[in-house]
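With one protein chain held back, the other chains of the complex are shown just where they sit.
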C-alpha cells in the first residue's frame, strides 16, 4: 500500500510502497483510512522535537488523527465488524492496567501512539485495536471527523471536565478560539448553561467563537483582563479554559479566575509562575488537561452526530501531502487539513 | 475586661482595660474565652505584614484561635445557649451570599476576621455570631482545642479535601510534619486507607509524623524525591499535601506527584513555577487550600472528641502574653501556645 | 390589604381585608405580589388533606407560588432592596442548621411554608425573609414566572439532579409531560446532551414534550414499556424521571430503567412495590425528589432569563380567585393559572 513516511529528521516526508498491515493479534483492527488529519505536531516531528521522546525507529508512517472503515478484525474483536465506519482513538491501550480499567485509558501504563511512536494513518491502512475504534453514526463521514480524533478530543476532554462544575449562570472564559478553542466552545454550549466568554488576539477568532456559542467576545488587546473583570462583576470567572498556554496567557488566565475557581491548562508553551500565597488565599485550582479518553471520544461523536460540534476541513488527496503540510505551515489552511487516500 | 491589644506596628502588645462586648445584633454571640491560640500570624501582624491587607484601626484586640463558653446571645440565636462550651470559627460570615449558602462560607463575600480585622480573642470576652460557634463535646475543653480553630482547621480542610479521591492503597505524601502537617496526618489516617508518607527536614518531625499515623517517614536530606519515587514504584504519589510551600518544596512536591495526581498547596512562601507542558502531559492538578469551612470545623471537632486528632499545647495565663509570644518566636513552644484569661 | 383566605375546610375561599405585613425581624422582606400561582395543592388544602400535616390556624392566607416586588426590608437585609423584582422560594428557612448551611435548605430543621402553614401570597403583600428572595432579570415579569416558584422548581430540582450523571448519548425517559414534566424536559435539554424520551397517556402532551426538547415521543397506550425498550436497544434508559407516580407508572418506570440506572420519583400517589432481588441484581437506584433549594431557584431563573425555560400562563385578577380554582378543577386551565392582585 502507499504510505507517507518520516525517513529522517529535518527532511521532507516521502510517499512509498509498504506492506499493508494485517490483523495478527486477536484484538487487532485494520482500518482502511478515509481521512487523516494534518496536525502541527506532524511538523514538529519533522523538526526532530519528538525524536528523543518517542524513540521511534525510522522510517515510519506518520499521522495520528484517523478515521475510516474497518477492513479486517482479529479473532477476539466483538465491538466492530468489517465495513463499519469508525474513528480511531489516538492511543492503543492495554486494557489491564488500573488506568485503563477505570476509564482513564489516556494514562495507560503501556500505551502506543500510532503516528508518533509506531505506524500512523498517512496511508491506505492502519493497524489499531478493538479498544481504540468508535463506530460512527450513519450521518458522519470519516474524512469530516478525522481531525476530531486528537485536536477535537483534547478540546472535548477539557471542556467536558470543566462542565462538571459549571452551574447555570456561572461564567466560563475560553482563551483562544483556534482549532481547539472553537471546539471547546461548542462543547460547553452543548453541555452547560454557563455564560461563555471568548478571548482571542484575533478579532476574526473572537467572531468565530461568538458564532459557535460564546455569549461575549473579548479581543485580547491589553485590556482583556479588565474586560473580563467587568463582565464578571469584578469577581472573575468560575472557570477559565486556556487553549493558548503561552505569550502571557497563564498569568492573564489566572487573573481572570475568581476565588475558588478552576484555571484549566490545555495549550502549552510557557511556565505557570504564580505565588503560592495567591493560590492559597483565593483557593484557586490549576488543572492540567491532556487528550480525552475513549469514553470522551464516544461522547464527542454523539455531539458530532447531532450537529452540535462541527469542524471546517480542507481536503487533499494523500499524494498531495506535501502541499497540505506547506499550506498548514504557511497558515493557508482554513480549519483542518485532511488527507484522503 | 482585660484585653491584649495591638497599639502600633513594630511595638509590643499591651494589656489594657476595655468595655466587654455585648450582644447587639440578633445573631450575636458573646463568648467567654477559655483559651486563645498564639499563632505565628500574630507576630507577623506586629511586624506590620497585615497592615495594608486588613486595614484594621488601632488599637484592637488580637487573637484568632478561640474557644470558650457562651456568655450571652442575641435574640435570634437558636443553635447555642448561655453556658455552652464552644469553639469559634475564625470568620464571621453573612449567611446570605452564594458561598455561605452552599457550605463554602470561607469565601463569604462579606466576612470579618476577628483578631485580624476586628477585635479578637486575647481577652476575657469575644463577640462573634451564631454562624461561627460550634458546640463542643463534653469530653473536650476549650483551652485544649482552641488552636484547632485555625491551624488545625486549615490542616483538616486540606486533608479532608484530599481524602475524597484517595482509595485504599493510594499513596499520599505529606510534606512538613509541623503544627499543621501533624494534624493533617491524623485526619488522613482517620478518613482514608491510603498509604501515608511523611517528609520533613527534621528527623524528630518525621518521627512525630510516623507516631501519629504515617506509614513511611522520609527525612528531606536531598534524596527525598528519589526516596518517594522508590516508595511509589517510580510513579509518584496520587496526592501530595505540601504544608511548607517554600524552600523548594513546590518543585519537589510536583516531582513527587504521579500522572493524573493532585498536588495540594497549603503552606506558602515561594512561587509555583512549572512548565505548562509538564502539567498537560502528566495531567497534574495544583490545588489551593485555605482555612476550612464551618462544616469542616464541626467534622474536626468530631474527630477531636473521638481522640482521633490531638494537639500538644503549652498554656500561659493571659497576663503572660509577652512570654508566650517570645517563646514562640524563639522556638521554645512545644505544640501550640495557649493563653488562658 | 385584600387577602384570599381559608376560613374552613370543605368550604370556599373568601377574600377579606387584613392588615398588611410589615418587616419586624431584621431579615424580613415584604413582597408586593405581582403574581401568585394557583396549584392543585390549594384545592387539596380546601379538601382538608393538609389539615393534620400543616397544623395551621384558620383563617389564613393561601398561595405558595409567589413573585413580585420588594416593598420593605428588615434592618439586616443586604441582598435585595425596595423595588427589586423577585421570585419567592416557597420555604422560609433558618440559615443555621446543617442542611441550610450546606445548600440543602429544603431540609431545614425549622422551616416555614407560606401558603401552607403560615400566610401565603393570594394577597397584596407577603412576608418572607432575605433567605427566600431571588432577584429577577430585567427581562422577566413576576406574573410570568410565579409558577416556577414551586411546580417549576420541583421539576428543575429533579432534572438538574438527574443531569449530573447523564453523559452525551445516555437516554433519559420523562414520564408525564404535564405542568412539571414539560419544565423538566426543557431543563434536561438545557443542561445535557442526553437523548430524551417523553412518555404520556395524552398524545397532545407527548407533542408538547417533543416541541420543548424531547427527541422521541411515546404515547402510553400499553405498549410503552416495550417501545422504550426498543428505543434503548433493549437495555432501558440510564435515567427515568417519573412525574406521575401513580396509575402503574412506578412499575413501568422501573421496567424502563437499565442496569445501574436511576429511577427518580417526583410525582406521587401509589406505592413503589419492587422485589429487592430486582434492585440488587440490576443495581437500580430509586431517587426521591422534593422541591428545589434556593440555589436551584437561582439557576432556574437563569434558564428562564435566557428563554430556555418557558411556561404558559392564564392570568386572573385576584378577585376572580374562585373562577381560577374552578377552572383548574375542571381542567380548563392551559398551563398555570396566575392571580394578579
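Points to keep in mind about this one:
In this document, chain identifiers A, B and C correspond to the written order of the chains, with residue numbering beginning at 1 in each.
Note that contacts are C-beta pairs under 8 Å (C-beta built on N, C-alpha and C of every residue); 3 or more make two chains touch, one makes a residue touch a chain.
Predicted model, so just to flag it, every value in this text is computed and none were measured.
The chain omitted from view is touched by exactly one of B:168, B:234 or B:331, namely B:168. Which of C:48, C:288, C:317 or C:335 touches the hidden chain is settled by the complete complex: it is C:288.
Of the candidate positions C:110, C:259, C:312 or C:334, contact with the hidden chain is made by C:259. The set of chain B residues touching the chain not shown comprises 167-169, 190-193, 295, 298-300, 302-303, 306, 308. For chain C, the residues touching the absent chain in the complete assembly are 99, 104, 106-107, 245-246, 250, 259-260, 265-277, 279-290. Think of the hidden chain as still there; on chain A it touches residues 25-26, 76, 78-79, 94-98, 100-103, 105, 110, 130-131, 294-295, 298.
Quick note on the criterion: only the chains that are shown with their structure count from here on.
Per-chain Cα centroids separate chain B from chain C by 42 Å.
Within chain B, contacts with two or more other chains are made by no residue at all.
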